[in-house]
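Below is one structure, written out as structure tokens; the observations come after it.
For this depiction, one protein chain was excluded, whereas all remaining protein chains were kept in their positions.
A, B and C are the chain letters, set down in written order, and residue numbers restart from 1 in every chain.
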Amino acid sequence: MEQLHEECGVFGIYSPKSCDIAKTVYYGLFALQHRGQEGAGIVVNTDGVFSSRKDLGLVNEVFSPAALAALPQGSMAVGHVRYGTTGGNSRANCQPIEVNHIKGHLALAHNGNLTNAFELRQALELKGAIFHTTSDTETIAYLITRARLTAPSIEEAVVQAMPELVGAYSLILMSSQKLIALRDPLGFRPLCYGLRPDGSYVVASESCALDAVGANFVRDIGPGEVVVIDENGLRTVKPPVSPAPKSLCVFEYIYFARPDSVIDGNSVHLARQKTGEFLAKTYPVEADLVIGAPDSGLDAALGYSHASGIPYGIGFVKNKYVGRSFIAPNQADRTNTVKIKLNPISSVVAGKRIVLVDDSIVRGTTSRQTIALLRQAGAREVHMRVAAPPFRHACFYGVDVDSPENLVANHHTPAEIAALIGADSVGYVQPEQLCHLAAQMPGICTACFTGDYPTSVPSHTEKDRFEQKLSKK
Amino acid sequence: MEQLHEECGVFGIYSPKSCDIAKTVYYGLFALQHRGQEGAGIVVNTDGVFSSRKDLGLVNEVFSPAALAALPQGSMAVGHVRYGTTGGNSRANCQPIEVNHIKGHLALAHNGNLTNAFELRQALELKGAIFHTTSDTETIAYLITRARLTAPSIEEAVVQAMPELVGAYSLILMSSQKLIALRDPLGFRPLCYGLRPDGSYVVASESCALDAVGANFVRDIGPGEVVVIDENGLRTVKPPVSPAPKSLCVFEYIYFARPDSVIDGNSVHLARQKTGEFLAKTYPVEADLVIGAPDSGLDAALGYSHASGIPYGIGFVKNKYVGRSFIAPNQADRTNTVKIKLNPISSVVAGKRIVLVDDSIVRGTTSRQTIALLRQAGAREVHMRVAAPPFRHACFYGVDVDSPENLVANHHTPAEIAALIGADSVGYVQPEQLCHLAAQMPGICTACFTGDYPTSVPSHTEKDRFEQKLSKK
Amino acid sequence: MEQLHEECGVFGIYSPKSCDIAKTVYYGLFALQHRGQEGAGIVVNTDGVFSSRKDLGLVNEVFSPAALAALPQGSMAVGHVRYGTTGGNSRANCQPIEVNHIKGHLALAHNGNLTNAFELRQALELKGAIFHTTSDTETIAYLITRARLTAPSIEEAVVQAMPELVGAYSLILMSSQKLIALRDPLGFRPLCYGLRPDGSYVVASESCALDAVGANFVRDIGPGEVVVIDENGLRTVKPPVSPAPKSLCVFEYIYFARPDSVIDGNSVHLARQKTGEFLAKTYPVEADLVIGAPDSGLDAALGYSHASGIPYGIGFVKNKYVGRSFIAPNQADRTNTVKIKLNPISSVVAGKRIVLVDDSIVRGTTSRQTIALLRQAGAREVHMRVAAPPFRHACFYGVDVDSPENLVANHHTPAEIAALIGADSVGYVQPEQLCHLAAQMPGICTACFTGDYPTSVPSHTEKDRFEQKLSKK
Partner (left out) sequence: MEQLHEECGVFGIYSPKSCDIAKTVYYGLFALQHRGQEGAGIVVNTDGVFSSRKDLGLVNEVFSPAALAALPQGSMAVGHVRYGTTGGNSRANCQPIEVNHIKGHLALAHNGNLTNAFELRQALELKGAIFHTTSDTETIAYLITRARLTAPSIEEAVVQAMPELVGAYSLILMSSQKLIALRDPLGFRPLCYGLRPDGSYVVASESCALDAVGANFVRDIGPGEVVVIDENGLRTVKPPVSPAPKSLCVFEYIYFARPDSVIDGNSVHLARQKTGEFLAKTYPVEADLVIGAPDSGLDAALGYSHASGIPYGIGFVKNKYVGRSFIAPNQADRTNTVKIKLNPISSVVAGKRIVLVDDSIVRGTTSRQTIALLRQAGAREVHMRVAAPPFRHACFYGVDVDSPENLVANHHTPAEIAALIGADSVGYVQPEQLCHLAAQMPGICTACFTGDYPTSVPSHTEKDRFEQKLSKK
């Protein structure tokens, strides 16, 4: 498991009139698929009646033509893509979650992670609450519906519940008549909205999902802001606590988000290209060709090429048919796992001194295999340039990082890593360069590189702490 | 839709040691499949950790070999088969339901229906409760877990919660360490337990499920009784309120239960045979042959034959490959829908005066088609004898009867019904005969025939009252 | 594997006008499902263009609503259900087979088995023929299309090819414009036709398939007869060689065919009932109750009861949800395999002396388990009566019998078998009684009981002789 995983993507839409709204959510989720590949769900609101489909699988798999056609027309809907652990109960954890309470229905789609979820949950249970899932989202649903017992409106209940929540949350809620979107006060996870020519409001984790459904980007939801959309249009019920996030996850720029998205004012592609430029300045090398590891190293590779003057080349062909059902070679085969997915173009790399730009080194296994392929194809030198700083710490805000003991950067110097992965040299982006990825950078969270967490961290950190706790009784 | 539907079957097992317990539940549910064909579920308890699989479909479909193998070993498990409405949310309503609360996990499998569910739920919601499903079972789970906040044990919490519940409930609960079974004070739905040679306790809706898993029948759970099974074996924590049920659903004997089951002391097959004997005495007729409509009319037909002296014959062949995926003929085909499933044996019925015994007449459509088949096959006369009284009223205790306006007996005399279905005569079992189906009959509920309900009836009767309520907000 | 297997069922229809013909074939095949559960296929003829679907699985599985809807309208169609060996190539062996030749298309559906297939095939290969399948049917297709090179019509080509074929074949062929049905001169396998009110001709292995599609039975196809159906209706192009078959497989009456079918003038149900009467006379016993092993022993049990005066009872409940996807108990479970499918009704059998009538004993395992169930349920005595003679020899005419060394009757006397299966006594039908199953019996083949084969037997007998042969090169 040589990858980082984003936990979620969220999408919501409010249309002035009933339409085939699930299909629009489908395209939106499809554009957010890179944010979560384990499960997908859509809840449609038809005059206050909720219909839903949620299951494990890719958007394409969960929403077959028949499944999509089975969802009714409606004027509001909310959708979710999710990364999570596999297991017997994971289907129950699919989002958006739906709850019934005294004042009506509620559907919630959540991207992020609370750091005080354990304490909040325990307090609720002591008052008699029961939980069907192990996700933070059900805890948030409880807090909001409890606030709703006395609050005059659902949006007011949301505002009242927010101070209890600590951590990262970009959230879309749908009630019988309203769509509500909010973002935590530090702005860890992105959230933005747009408007379609037909008057529909669209809220999504990334602007690429607005593009996919023909919505024009209006602006990001601010840190700590709550907006509500209903028959009167969109209005802010709680203003942002600051003009820009204080702790936007920098990995959104350098790894997770799609290059065509614009987050908190900055193009993801340009930010990534910038990492390449930094690498060219900090770790120059004499070479013949700069190539990127497909697909996530290509933007930075182009930046390295521009800044260094070394020509940019296409060094690999990626097999575009690799998917979830692909049968990976087993160890006994001694087949290079990477090779099936990625084949070097010998005519390009043979005899050359190569700068290989990739997005990250987690354990080092993939890098070692990739470099081996280049050498077999005749590369004379391979200089690895990594478009991120070394990974060292756990994330408590919604990213599933490998456990610290598996992170190669926790045990080795760059020189040792170069030896381990077979590179002639290795260079990383410097943590202090990250706040210069664009002219107008928001405040960023770099805890996974530095260990400086912008909030208190969880007293119980296991993802499955509830199972753990209960299983010991 | 010419049938009556039982809502559920439940099954629980407590084994002295960990084993491939899901497979035992599978066989048990398989034997209870006739009680519910819409969904199935199993929750396994492995040292306090719960694993589950629940989905829409037959036991065979939900528990494919791979799905069954994916469930872990364990020492306790609970299972459920369910009939319910189809729809977007119905997967969420699959049982056993599982909840997490302050004192641990709980899984519940429920057969029956509360008549005060609406009021209970509203009261809970006013205290801030949220609901994920629209089923009574979640309400019961709430009441028990709230009682558990102060009760010294889960079984004591169950005993404390019971007085709040009105209606029909045969229930199996599994906590981290105990299996609990209980039956409502009127004993509407059956529940019994047995013991396997390996020391496992088995609780099930019907004794046929004990047979299927090699358990020896011990006794029925009494009305209002609560038993708990744990490492010390089985003990009664709340004794029965009466030696036998006051309101056992009589349709268990004459329609729902499997003929090989023994319920509250009486053989289902013999009770059904008895209905045939009553019919022979009350509605004698000169005829050449008695035949049963497969499969559910066969027991009563044999009774009619014995009591009347008219020979018993095999008049139909039922196509045993008809299943859920069978494509029914459409109206345009003008094909006799019944014919594909049931073909008369001409050599048996041609030229004969036939007594046809069936279990019930709901709308009359099926009876009309069946009798038409017999006449086409050459039957000279067809006398319909129905092994139940005429159906006239809704059931609030867990049976899905067609709506009263569709029940042919609400609009027509037996003579009119005979004309409608093309029979030479029609005879029904008399309601007053029902308490003589066996020598030692328990008290029975005959509300669907007489309209005399043994409890208060619901103020809100729609199955989907929660959706209705909310959709209007 | 404790069962006998019929190899195939065939169905053909010629309609005067184009219609949703595949659906009619679907119902017909569905009624013939008992003749073959491994594969199913339909070929539709739409103005000379053939469309088909063939696959492994039950009729219901191969023809999902979508699959059936994908077949076009047409005026002719032919269908097939098949039993065969499982394996990599078995899909290729699904029927009807379709071939293109110089004069057009041909689709063939075949029930039976040639005894000279090996020789015919070798001769064709020596002339350059290539084969895609390992089935006899392709050989027949070759012989007919070769004859067609010179014959003036397809029906004449069929007539010319017939003398080359030795063995059992009931065959339906469809060309661009005609439907042809034929039966081998000894009449091993049944074949009959009927007429629907809309003027369609229907040909099928058994009359129950005519009933299923609303066709009125007209008559059996005679031994050696060839009929052709086209725009001019049905005509015989080669008359029967004798008024009735000389070698109809007697197992059609006593085991394979559906009880509601009428074959060569006799009711299958009555023939089966007759076996019970013979058993009552030949092997009388003092007993309290006669019960049949569901479903195939019921007809004979009724006959035994009538002839002996011992009351008929319902002794078992069969779980009607047992299907192909049912997970059978494994040895380690020590669960009685039969018990999951078949549960005795204790209230019926306890304390009784039982006559148990079943259709056959192959290896004896199932009988032993069934009798054990009865004894556990309290039966005092169990007398086994078998509605067929002892099985001793292989069949070369389309029945898959267990290999002779596994047949218990080849190694043990009836008394020994009684001891082996735990019965108090065992009685079989006498081979000489078989020609008296009805007043007007056709000539019958009883080779599997007597070893007297009505034709030469194959020089190479393995089902997979072609694979064997080639694999050794």
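We adopt the following convention: a contact is a pair of C-beta atoms (placed from the backbone, for glycine too) under 8 Å apart; a residue touches a chain by one contact, two chains touch by 3 or more.
Remember, predicted model here, so these are calculated numbers, not experimental data.
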| item | value |
| --- | --- |
| Visible chains that the absent chain touches, using the contact criterion stated earlier | A, C |
| Among A:L171, A:V262, A:A293 or A:A423, the residue in touch with the chain that has been omitted | A:V262 |
| Residue of A:P344, A:G398, A:P414 or A:G427 in touch with the missing chain, whole complex considered | A:P344 |
| Omitted-chain contact residue, chosen from A:L191, A:V250, A:L298 or A:L434 | A:L298 |
| For chain C, residues in touch with the removed chain | 47-53, 70-71, 87-89, 92, 97-106, 122, 125-132, 134, 141-142, 145-146, 149, 176-177, 466-467, 470-473 |
| Where the unshown chain meets chain A, residue by residue | 23, 26-27, 30-31, 33-34, 58-61, 63-65, 68, 208, 211-214, 258-260, 262, 267, 269-270, 295, 298-299, 302, 306, 311-314, 316-317, 319-321, 323, 325-327, 329, 333, 335-336, 339-340, 343-348 |
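Basically, only the chains that are shown with their structure count from here on.
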| item | value |
| --- | --- |
| Chain of greatest Cα-centre distance to chain B | A |
| Most centrally placed chain - per-chain CA mean versus overall CA mean | B |
| Whole-Å gap separating chain A and chain B, where each centre is the average of the chain's CA atoms | 47 |
| Intercentroid distance (Cα basis), chain C paired with chain A, Å | 60 |
